[in-house]
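A single protein chain has been omitted; all remaining protein chains appear in their positions.
Right, subunit A next:
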Amino acid sequence: MTSMLTRAVGAPLPRLEGPAKVSGAARYAAEYPQDRMAYGWIVQSPVARGRLDAVLTDPAEEDVLVVLWHGNAPHLEQTDDPELAVFQSDRIGYRGQPVALVVATSLEAARRAAQVIHLDIAAEEHDVELRADHPDRYTPESVVPDVPAVSGTGDAETALASAAVTVDVTYVTPPLHNNPMEPHATIARWDGQDLILYDSNQHPSGIAETLGTVFGLPAERVHVVTEHVGGGFGSKGSARPNAVLAALGSWVTGRPVQMALPRQAMFSMVGHRAPTVQHIRIGASQDGVLTAIDHQTHTQSSRLFEFVESASVVTRDVYPVPHLRTGHQVVRLDMPTPRWMRAPGEAPGMIALECAMDELAERLGADPLDLRLRNAPRHERVLRAGAERFGWSGRDPRPRRRRSGEWWTGTGMALATYPATAMPSTARVRALADDEYEVAIAATDLGTGARTILAQIAADELDVPVGRIHIRIGDSTLPRASVAGGSSGSASWGWAVTGACRELRSRGGREAVFDTTELVREQKEGQHACGAHFAEVRVSAVTGEIRVSRLFGMYDAGRILNPRTARAQFLGGMIMGMGMALHEESVLDPAQGTWVNHDLAEYHIPTHADVEWIDAAWLDEPETGLNPMGSKGIGEIGIVGSPAAILNAVHHATGVRIRDLPARLDKLL
């Protein structure tokens, strides 16, 4: 019954909520007015390890309703995330951990009371430095997203020892912080025994379930409203302490409580990408055929929670090689808990792999593109199409040869890959009057265009113009949806929406509900979106400053549902990759036990002026057997490989290999 005439999917529709956003009408989590609103401000631990014995407040502080800490906070039930057990213990796990919450009748009063509060802390010696030889390191059972920490085929050690040409290098990536434009924020209100949360997150259904567990409520008693979200990049994928704190404050004071995190708190209590030390060895024959790869990642997690950035996992998928060994070791430190950040694992892992491949090409005297073509034949089409569009052919491989005035110039490339998956979701379609339809699913739109794409999918399935579709998302009371993460949102939700629409059309009636759980279980495993990134940089011989004069991504991500929003996702990922290569770094002070740059003036991401020329293109061919739309995810692949392409271009320009990120001017002077 599906219409063969595609009208909406594939069209470059602007985002449906665009006018509401630019006019200020769109409401974000902290923007829902409430009667008798109170305001929370967190007190964060000033030490990295120790015990909190007492909290002393100034009784003269007016307008303060309550100060909560472990000495007086209500009991919370445990979840699988110890970060959510706020004020349940006197132990301090890291500097920046919330140890008290001030709730006051004004934001200013709450903030001031939090600033002058006295914490009676017994500080202990802390351990915050990641080292590859840390005595407490261990090999975990599994790494993110839940795959074995180690893998092996063949005999990598022997193959490397006998390889004609080898590369043996270590790449170091710093801790990174997601920093969506909208910091984490919640307004909580209790309506009898029901909890209402206006919360900025990537997964309303999951937040409702988790908060239900924390407060001993069934999930349906927790109502999470997430209409608009100003980005997440993974840091809002699960409930964060802000939601629990707001709900706690509201429970104790009997008022609605707003808990909006200041930017500085984004650097401790909501997650980050853990630093990595990656030792990678590649062996090849003299004619450039890979024989062995060994990729070992050292990383860190917190005392509270084991979360292991899976940087070596991507190496299992890119180059078929007879002898492959990958592994991870983690050390638990007195530092905040790492979490998902755009392409966890793949983004840092592809830096080591694809920079090491560039080093191998140099050693072989081979063209970096030819080396990929020889060893990753399944990526041939995307590689050739990208190289053609970028103008790669005729490139002189020798480094430090091209100079224009004070500027050295060079080009570099790298492969990109990201798993294509879908997760169980349920959608509901209702026929309204006048051939209009309501499509409901508890999905979220982080600003990516999810709402628009679901309308496009439904319009085609129901054979009506997009204007007849009314999308309801961002509400946990709607049919359960999976997380907006892992580049799986459109595939997961679009599949459910497609199913519900087809069901309505085939069975008739006013309403249809479709659950993809069984179908998703049978989906084709091991599928990937892939791509190739190409960069051209110039490096000042005077200052060492790097400018990316061109950055290009060519992708094979199945069918592109909306070229306008897809392009924004690709470019956004590539720009974030540029930040990873050149700018982003949370700077650790081991003595103070924390990262010392914690605002957007000091934690650099690319500015507009850093993006001189950027473009993305794609093959746009539906992938069969994955989901009914023929799409693959696009949210993450732009950040995978783009940093390596830039770093390889820096080497081509200057002859300098920077293996300790980010690449900044002091490393090139």
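Here is the rule we use: a contact is a pair of C-beta atoms (placed from the backbone, for glycine too) under 8 Å apart; a residue touches a chain by one contact, two chains touch by 3 or more; residues count from 1.
Keep in mind that, in the parts below, contacts and distances are computed from a predicted model.
Per the UniProt record, the absent chain's protein name among "Oxidoreductase", "Amino acid/amide ABC transporter membrane protein 2 (HAAT family)", "Protein FixC" or "2Fe-2S ferredoxin" is "Oxidoreductase".
Touching the missing chain, out of A:436, A:511, A:610 or A:660, is residue A:610. Touching the chain that is not shown, out of A:284, A:582 or A:616: A:582 (per the contact rule at the top). Within subunit A, the residues in touch with the undisplayed chain are 44, 46, 108, 111-112, 115, 406, 540-545, 547, 582-583, 587, 589-592, 596-599, 601-602, 604, 606-610, 664-666, 669.
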